[in-house]
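Partial view: only certain chains, each at its native spot in the assembly.
Note that the chains take the letters A, B and C in the order they are written out, and that residue 1 is the start of every chain.
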């Protein structure tokens, strides 16, 4: 509700075409709707197909099922991350068409698939143990309506493996780079492409890896300009942000 | 140099139109140019107007002047970050049209201004002491050919100040949020807009702020999906990444 | 026992109304009682209804049951925090009227309910996973004789949810804000109200959350003046301190 709408409303009141009570009711929602931000709940209902997201960590299966139920009643799509098989069973009991992405540890319920728009999001990972996080990013980007490509096990210790992905790197509009250990891969990728690179540190190392702190710090200190970072193991966050970026081009597509 | 070009080259050799020595010389550069990545040095020469960047920290004024000289001889634009007034004097002696952005602590030499493309990059900051980093981001985004808007001193302790910037927030394609202290602003902004948000933690606090570690951690743990993070005080990195993102829409503009 | 009382005692001795042995016995307790501090054990017996508190962490069920037994023999109220269901069973065996607050993981035995005094303590939480700590604070404040209101799941990523609690915020005399992730909520609340705000960081995040260190640091660095902080997950401490604050107004009530 922008200024023009409020003026119109007031003119309706002044002209007698709108009762004070009805106007009041609409104005009461002003403090937030007036701001026009796209993400407010009321607005969200309009963007059909955009999934509701549940981070399962720290919630009981009961709580998750309850939240899922509420969302699915609204006929929304659903993405549940960090979901155990038990959580999947709970959601499946509510939504029989739910899918479990085992590697990504994610559950999706897609009632109204979003059309694929914008360019391609490329998800690459350094090692085998980074795949769960990479898959979480890929599933997230996919369910949010993006074309997704992946290239796994292309870490810097055998840099030719990365170079073998030159085509995919050239064609992507955003690159998500998932890496543990020393977290060097985003820097190398960031030095090769002139597109946004989102680094996702993973917690899979040992010793002085400190649960992913080492690759996190490495990515924050990347000597390649243009590397953006999300929290350790936050594949969802990377997929979500990449989707926001990719939508930028989508908007300008038509 | 892509496969077609190499084939053409070989055919010239086969046909006698290119001497082996000349072909060899060109092929010697193959290992990298062949990959077709846009950022390689040779390629860079083609993208006229794209500035060379010097991070002045850890370099002597002599080294900086020498590097600047080399770049400017190539007729490139130049951006020097973390530049002291002394560094500015050195560069000005070489390039009399150099500009010193005092708040941003940056020097720019713009010989061939890049055309403004894509949407608008909005740079907002939480407090007065965050302005230098915010300005570094703004100057960077500007010299890289973006429309830039700013909104400073809109921290969460007086959240109405942020809401007063609703128009700018709505219109931006990317939002850079610079904040020190507890680094809460990116989360609030990320909750209001559905665009990429780049958080830049600053080091201006004291005590348990640990030179910006607190806002850095806060931004990495943002409860608002879509918040991306760069290193503490890394206004340049945020401006650079925002520019890469903003160019995505630019590409699709024409 | 203040100076006047000692003088009186000595005068009784001088006058022969008090035997030296009896006077000696009373004086032996002097070093502490003399200081007149309200919290000393002897004094505590006088403040009927004020609960004895047991932090169960690090104690065996046997030890807890033994301590509870001792307190309950003294007819005191009891609050056991971080209590497992097993601990509850142990206490229930001693005190059949014990109540288990499942979300708060707390056991209460209220023999002499304290009258509700002072203003209202508002407990708000950012997310679903912060509820156990918020409930611990609420149960603590309740058993200590305070009116308690709660408002859960009002985190900053959807700031309108917080604004929807404007009435509760206006009416509270103290606000306890429980938040994990980036811990931004106390800052936003502290910017809206001019009352004491007690921030309670929670440990529910992952990666660079470091078991609640991130929200702890964020709260300590709050840009909103007036935010006070307790240890990670310390709902009890927040409820206890809020009670001490709320009693201040209570004292002035009559």
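Heads up, the rule we're going with is that contacts are C-beta pairs under 8 Å (C-beta built on N, C-alpha and C of every residue); 3 or more make two chains touch, one makes a residue touch a chain.
Bear in mind the structure is a predicted one, so any value in this text is a computation, not a measurement.
Of the identical chains making up the complex, 3 are displayed, while the complete assembly in this file numbers 8 copies.
Just so it is clear, only the chains that are shown with their structure count from here on.
Remark: chain B and chain C have CA centroids separated by 50 Å (rounded to whole angstrom).
Centre-to-centre, using mean CA coordinates, chain A is 40 Å away from chain C.
Shared interface positions of chain A, i.e. residues touching 2 or more other chains, are given as 39, 216, 231-232. Contacts from chain B toward chain C in the complex involve residues 126-127, 155-159, 181-184, 187-188, 190-192, 205, 207-210, 213-215, 217-225.
Those residues of chain C that touch chain A in the shared complex are 127-129, 158, 160, 163, 180, 204-209.
Those residues of chain B that touch chain A in the complex are listed here as 35-39, 53, 119, 163, 166, 169-170, 173-174, 191-196, 198, 216, 220-221, 225-232, 236-237, 240-241, 244-246, 248-249, 251-253.
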